[in-house]
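For this view, one protein chain was removed and the others were kept in their places.
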Amino acid sequence: MIDKRVASLREAVMDIPHGASVMIGGFGSSGIPLGLIEALRQQRAGDLTIISNNAGVGEEGIASLLRDGLVRKIVCSFPRSAGSIWFEKRFEEGAVELELVPQGTLSERIRIAGAGIGGFLTPTGYGTKLAEGKETRVIDGKGYVLEMPLNADFALIKAEASDPWGNLVYDTAGRNFNPMMAMAAPLSIAEVKHIGQLGELDPERIVTPGIFIDRVVSQETIHVPT
Amino acid sequence: MIDKRVASLREAVMDIPHGASVMIGGFGSSGIPLGLIEALRQQRAGDLTIISNNAGVGEEGIASLLRDGLVRKIVCSFPRSAGSIWFEKRFEEGAVELELVPQGTLSERIRIAGAGIGGFLTPTGYGTKLAEGKETRVIDGKGYVLEMPLNADFALIKAEASDPWGNLVYDTAGRNFNPMMAMAAPLSIAEVKHIGQLGELDPERIVTPGIFIDRVVSQETIHVPT
Amino acid sequence: MFRLSSEDMARRVAEDIPDGSYVNLGIGMPTRVANFVADDKQVIYHSENGILGVGPAPKPGEENTNLINAGKQYVTLLPGGCYFDNAESFAMMRGGHLDIAVLGAFQVAENGDLANWATNEDRFPPAVGGAMDLAVGAKKLFVIMRHTTRENEPKILQRCTFPLTGMGVVSRIFTDLSVLDVTPEGLRVIELFGSNTFEEVQSLTEARLLPPLNS
Partner (left out) sequence: MFRLSSEDMARRVAEDIPDGSYVNLGIGMPTRVANFVADDKQVIYHSENGILGVGPAPKPGEENTNLINAGKQYVTLLPGGCYFDNAESFAMMRGGHLDIAVLGAFQVAENGDLANWATNEDRFPPAVGGAMDLAVGAKKLFVIMRHTTRENEPKILQRCTFPLTGMGVVSRIFTDLSVLDVTPEGLRVIELFGSNTFEEVQSLTEARLLPPLNS
């Protein structure tokens, strides 16, 4: 029997160890697994490498991991936003390392890691500082940078609904990085609003097939301890 | 006003010229734009390069283009099936050139052509006859072949339903190569069962965003002349 | 010198967006261009996080935290719009499917080089987002920016001095003084606002300009 449901956010992230690399879905306020991040923060694993489009704002989400000193390195495209105070502070202190990746290169590097592809040639960033030290080539007069796969030990995913097999449907623009990240980690954990019965989700609306998901946890049945 | 509807299959393929490269969606009997192929056959453009997973069976679809001598070259993964008599005949005669591509490499080459990527490294085919003459490299002990984008002048797409903006939803496994091919040609033409009003399609179910589609033609309003 | 207001700059860019275009508007001033596109034009807006057919801001109380644009503002979806993941969104951008992207800039060079993501004196950690992908991918890249810095230094240069976003990517520059096209021959002034003369605009530009073709 395949049943990927776990009973609590705490249990869902319990085995993420010190030093792990963790992908976290989301774009701004959209599609972020805030419950899983909070459970990870309380779990106190540190020295983390976080891969996410943004670096968090205010006091919640990735910002709370930075505030608590749990992050060693962050890989993202847009760390600085209105309110990204904890990222800015930790970066200025030299406490957190930043790998800045153009957004489309970030999502494609994650996708190819999940797709078993060893690298790809992108025109993005050619001739810029972000391509320094990278292999390049010119094909038919157009310059390309060779970019490599980006995977992680764990992926924290946010979706709208799931089923016991881990199939996921999303709400509006909440997809963003979640579908690719679900593919790129050997252990992908999804936080959803609702887990239905098998067959309840419209198969034509499923965006992330359950094969990419290892655990699902529903906000209906769990409570984030504070 | 954006309105991509055209009145007939004939009109939809009218400007495909002699010598054009044409992608055709489908896998076996599934998701093939049979009406557009028949209109293309009647239009009599020849010397075509056809990119499709299969080479047609019986007397319809790609097989009818081969029978009528309209195809110069075929790029596919699985040309030989029960009933692929016209492909076999034309191939034996030396009348049609074959470029055989592993299926996953075929769909990814088409995808990257649509995604503006200049090449990718795949482990598929490494050390085999299908990688002969291609650039290879070994990364962390694993061998990869560099594969290049595959685009075409036109793409013929089959979907279930559309709207005036060209958004497409599919039926079950009818997606197959259609979504990637829609991206990889400057002129993509979709044959659908039904064209609804704008807003009629569930935005969460749309698989091919209309930006990739240039013309849609509905089987409801058109009739294939015979 | 006659200088357009920010609003009029956005209005001028909007004039050059044809009916039926797929358009991505960058964060900040570029986003305002949408306010001035004539009602008789149908323009489909793309948002890099994964939306095509972005609609206006929702009514108060109807905001959905998942439904935001690249600038993290609440938006809605028009009928005919749809959603997709970030990899597909950037496939659209990088793959040349968007007709027009409008971006702000720190500097533009006469060969079309764009610098809009970092300066040499950053006190903040850098951020790049989707600018580099848009720069290489859009069929036409419009830049909207003031012609000079607040200190009246030229921003249109022979070579950019700030880190590049993309090489030779800009199609057209809309400033508060004029409109300029990047051409194989160099930067050509195609419109002068108000009473501005070619010589006046040249004097505020480091790159050498070509005069309007019909002047």
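The first chain written gets the first letter, and so on, giving A, B and C; residue counts start at 1 in each chain.
The rule we apply is simple: a residue touches a chain if its C-beta (ideal position, glycine included) is under 8 Å from a C-beta of that chain, and two chains touch if they have at least 3 such contacts.
The shown structure was predicted, so the numbers you read here are calculated from the model rather than taken from an experiment.
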| item | value |
| --- | --- |
| Displayed chains contacted by the hidden chain, counting the whole assembly | A, B |
| Contact with the hidden chain (one of B:Gly56, B:Gly118, B:Pro164 or B:Pro179) | B:Pro179 |
| Among B:Thr49, B:Ser64 or B:Ser107, the residue in touch with the chain that has been omitted | B:Ser107 |
| Hidden partner chain, residues of chain A it touches | 1-2, 111, 113-117, 163-165, 167, 183, 198-199, 201, 203-204, 206, 209-212 |
| Missing-partner contacts on chain B, residue numbers | 27-31, 53, 77-81, 87-88, 91-92, 98, 100-105, 107-108, 110-111, 122-130, 143, 170-180, 207 |
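Following the convention adopted for this analysis, only the chains that are shown with their structure count from here on.
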| item | value |
| --- | --- |
| Leader among chain pairs (count of C-beta contacts) | A-C |
| Chain of greatest Cα-centre distance to chain C | B |
| Chain centre separation (chain A, chain C; CA means) in Å | 29 |
| Distance from the mean Cα position of chain C to that of chain B, given in whole angstrom | 35 |
| Junction residues of chain C - those touching two or more other chains | 77, 83-84, 90, 93-94, 136-137 |
| Residues of chain A touching at least two other chains | 108, 122-123, 170, 172 |
